[in-house]
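Report on one structure; see the data block that follows.
A protein chain is absent from this complex, but the other protein chains hold their places.
Moving on to subunit A:
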């Protein structure tokens, strides 16, 4: 490391402080809004920190009293968990065998690129026929229908992640087991899949978060508490019916909590995934 002058050191620290404020301020403000009373939030000049900490909105949103804001929120929370869970499970179920096949059989690799290329497609290019089909099958405003649609996003993504995961497991281990007389299903069950377990967990987690974040299809294909997901519920809140800004912020905090926790703890895996994709191009 080069030796820096005192001025350079001070400048670096100032810049770091600025970056810290830029990154943190909006997130912290979201949290502060969620625990401020309404008078604090509409005061002029604005109260940057509430006089009294007001946690009541968390209670309101997480209660299940009939016809309350909480009932709608809790319903959308469960819908998000159901849709994201089912879509992740289905995506992994189709992704794992194909990712292994592509990893071990390079001659079919081009098909994987065709699958990944679908990432470019704007969702609007599929939305109209998907809507008509779901309507025809009676799956509009239905968690199963939405989970099925989410496969358009999750299946290519998980296949790509799993393929690079299998690539990093040496083929020699499998060949050795073959020579020892193990059948393919034994090899996969006892050697390859356990070795790929960490990648599988990473892929499942990121797939779940992708589904958790999704908004466009959920907006189009759901209409009430039976299937509306969290993102749509929050957009509804922000859209104006509610004038309690603190409540909107609280919903945001609750929806952001799972991905924020995962992001902080899974950072290493995320960056590794991103850069491996980047280096290989």
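Heads up, the rule we're going with is that a residue touches a chain if its C-beta (ideal position, glycine included) is under 8 Å from a C-beta of that chain, and two chains touch if they have at least 3 such contacts; residues count from 1.
We adopt the following convention: contacts and distances are computed from a predicted model.
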Omitted chain (choose from "Iron complex transport system substrate-binding protein", "PadR family transcriptional regulator", "ABC transporter permease" or "NAD(P)H-quinone oxidoreductase chain 4 1") - UniProt protein name: "ABC transporter permease"
Hidden partner chain, touching residue among A:12, A:176 or A:190: A:12
Contact partner of the left-out chain, one of A:133, A:164 or A:225: A:133
Missing-partner contacts on subunit A, residue numbers: 1-2, 9, 12-13, 15-16, 19-20, 22-24, 26-27, 29-30, 33, 41-42, 44-46, 90, 93-95, 97-98, 100-102, 104-105, 107-108, 111, 115, 118, 120-133, 135, 148-149, 151-152, 155-156, 159, 209, 212-213, 215-216, 219-220, 231, 234-235, 237-239, 245, 248-249, 251-252, 255-256, 259-260, 262-264, 267, 270-271, 274-275, 277-279, 281
